[in-house]
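Provided herewith is a single structure, encoded as structure tokens, for subsequent inquiry.
Of the protein chains in this complex, all but one are displayed in their positions.
What follows is chain A.
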Amino acid sequence: MEQQQETVLAFKGLTRRFGGVVALNEFDMELTNGQIVGLIGPNGSGKTTSFNVLTGIYEANGGSIEFLGQDITSWPAQKVYEAGVARTFQRSRLCLELSIFDNIMIGAHKRLNHGFMFNVFKRKALQQQIKENYEEARKLLTIFDPELADKMFEPVGSLRMIDRRRIEICRALISHPRLLLLDEPSAGMTHEETRELMDDILEVREMIDGLSIILVEHEMGMIERVTDKCIVLNFGQKICEGAYREVASNKLVQEAYLGGE
């Protein structure tokens, strides 16, 4: 049923410590083309840290990260993004005083011309580029919420949390990533809103060829519905991997969740 089994991302023995805390401990994982992987685990188990190490915000203390056949372990955040990884943040990180359009355009950074001469003196060409990108941003946002797409020049700070999450996802998607990292996208949403959001994400995935997704999520319904496989972390260690059903019935996993809270 899979078209290709190309490996997109591979962690090998990935380790990260914060002082005495081992946030990631010899973490191995693999992700293939077009796959959606659920990354779950109790609070403080290292899910966000794995995103931060992967995207170059934190250095790894050990192990390696391979993305599309390249060793990106020590790459800076900018280079990881250029290579095709885009993410959202657990605590939404948008520029609240900027407009929706501005925020989405930050995601399009690698396709824009940032030359001084171009930006200051070639105004016609710049405005052409602005208008083209506006159309694309608008189209993308319309998939998530047509009403929101009519407010492109309103400040993000004036919007509801759900809308902000949608914009953050659009900012990631506009970069045409190969790998999308979603860190608790449904936090603070109702079941209905969560379902809608996930439908939208799946719809967009159909449009971007071979997009793989890692989804960190506490909402198990969502994990069950959309993921191809799940990985469970506890104290920075992978304790289980497999389809949602197998993972959910695993003894270790049940203990971790019971012991975690």
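Keep this in mind: contacts are C-beta pairs under 8 Å (C-beta built on N, C-alpha and C of every residue); 3 or more make two chains touch, one makes a residue touch a chain; residues count from 1.
Rule of thumb we're sticking to: contacts and distances are computed from a predicted model.
One chain of this complex is left out of the view, and of "Sarcosine oxidase subunit beta", "Serine/threonine-protein kinase", "[NiFe] hydrogenase diaphorase moiety large subunit" or "Amino acid/amide ABC transporter membrane protein 2, HAAT family", the protein name its UniProt record gives is "Amino acid/amide ABC transporter membrane protein 2, HAAT family".
Within the whole complex, the absent chain has one touching residue among A:Gly44, A:Gly62, A:Pro155 or A:Gly210, and that is A:Pro155.
Only one residue from A:Asn119, A:Gln237 or A:Asn250 touches the chain missing from this view: A:Asn119. By the touch criterion stated above, the residues of chain A touching the omitted chain are 55-57, 76-78, 80-82, 86-87, 89, 93-99, 101-102, 105-107, 109-110, 112-114, 116, 119-120, 123, 126-127, 130-131, 134, 138, 152-155, 171, 175.
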